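Complex shown without one protein chain; remaining protein chains in place.
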Amino acid sequence: MSLATYGDYAARTRESFARQPAMRAMGISIDDVAPGEVWLSMPFNPDFTQQHGFMHAGTIVSGLDTAAGFAAFTLMPEEAGVLTVELKTALMRPGKGQRFNFHARVVKPGRTILFTEAVAMAIDAGQEHEIARLSATMMAVEGRADIRG
Amino acid sequence: MSLATYGDYAARTRESFARQPAMRAMGISIDDVAPGEVWLSMPFNPDFTQQHGFMHAGTIVSGLDTAAGFAAFTLMPEEAGVLTVELKTALMRPGKGQRFNFHARVVKPGRTILFTEAVAMAIDAGQEHEIARLSATMMAVEGRADIRG
Amino acid sequence: MSLATYGDYAARTRESFARQPAMRAMGISIDDVAPGEVWLSMPFNPDFTQQHGFMHAGTIVSGLDTAAGFAAFTLMPEEAGVLTVELKTALMRPGKGQRFNFHARVVKPGRTILFTEAVAMAIDAGQEHEIARLSATMMAVEGRADIRG
Partner (left out) sequence: MSLATYGDYAARTRESFARQPAMRAMGISIDDVAPGEVWLSMPFNPDFTQQHGFMHAGTIVSGLDTAAGFAAFTLMPEEAGVLTVELKTALMRPGKGQRFNFHARVVKPGRTILFTEAVAMAIDAGQEHEIARLSATMMAVEGRADIRG
């Protein structure tokens, strides 16, 4: 699959990511960017745990959704923004570990609609476990062109 | 639909909710509890916005998922815990507003598997808009009985 | 919610439905149409059962998806067609019964993207049970304007 990008897509992706206060609040950072792919990670953060002491499902979904949104963003024209239309997440194991990695990729690009998938891994005592998988529909918006409107 | 509860389910639900640091971090609080139903809300929180200044999709999903998980929890035996097996969220409008309400209910109870749905409303300049809808599968766990194991 | 329609949307919906061989093959018929809503039904059909003798999940999803697609179609301009972008179905009870009803409605209209939900009921020995619930994203296409392209 040949994935076309526009201009310095990697710098644009990192800049847009940096403008998300929610990522700072949770301690999620961007590790790498490629055409149609993004890697994020976060250390275990006790402020975002649930009642059993594991990372909250909502935080795992936040990492997966953001990775997937920016994976789509890497393929969009310079003036475009990205919105999530819908997402599904399978939560396969508890969010237990010292570090969490989120890897997303575009499985079907498109001018307006992009299909994405992402995987969350927990690193727990040196072992890596797949804890969640996301499937999400992303949308490119330019100006006020929110096609959900 | 007659929904059986166990003991003081409402107090147990509020106590378990209070043990979720992630809810405190995002400023989400519990407003009301009924058999198979939970209402949460949060004020606009600039720390959890995305790059356009709206609430981050991950935060909206966190509120919806937590409401749905505790809606399921209201119907569980005293020693049980709740885990999300999977969730899907349709993001219909931007997370734009001064306040956000999350209302979840169990659409099909069960001993181990409970099907739930939830709706997120934004209150923006006095007007209420439905911004997202969740469908999620919840699981009751007792002791180490994680049936995903 | 005021839902605008175009021309004789009901006749157009019934005509488009009648051009789906898959509906004839499964014995699914259209019962009623309203702005943003469609009702379908089918009798128990032994040709579309699974290994336990109940209606196959795929057939239940076919009824739900088609109801939701045409619920979206009722709100589209005369020259538009409808495509499913994605769907999620919760299968809450076995597809056991003598008759199955599918009721879908648009939960958020839009020019290009429409969010829909649908419910499948089984009528079994005179009793009605909710067996499945769908959440789906529908897309309006005009000419070759497949925004997934």
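A, B and C label the chains in the order they appear, each numbered from 1.
What we mean here is this: a residue touches a chain if its C-beta (ideal position, glycine included) is under 8 Å from a C-beta of that chain, and two chains touch if they have at least 3 such contacts.
Bear in mind that the values here come from a model prediction, so they are computed numbers and not experimental data.
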Which of the visible chains would the unseen chain be in contact with across the whole complex?
A, B, C
Where the unshown chain meets chain A, residue by residue:
88, 90, 92-93, 107-108, 115, 117, 130, 133, 135, 137
In the complete complex, which positions of chain C touch the hidden chain?
16-17, 19-22, 24-25, 46-52, 56-59, 61-63, 65-66, 69, 81, 83-94, 146, 148
Tell me, which residues in chain B touch the chain that this view leaves out?
85-86, 88, 108, 110-113, 115, 135, 137, 139, 147-149
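Going forward, only the chains that are shown with their structure count from here on.
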Between 0 and 180 degrees and rounded to the nearest 5, what angle rotates chain B's CA atoms onto those of chain C?
180
Proportion of interface numbers common to chain A and chain C (over half same, under half different):
same
Could you tell me which chain lies farthest from chain C when each chain's centre is the average position of its Cα atoms?
A
Cα-centroid distance, chain A relative to chain B, in whole angstrom:
22
Computed distance of Cα centres, chain C from chain B, in Å:
28
In whole angstrom, how far does the Cα centroid of chain A sit from the Cα centroid of chain C?
31
Overlap residues in chain A, where contacts from two or more other chains coincide:
85-86, 88, 148
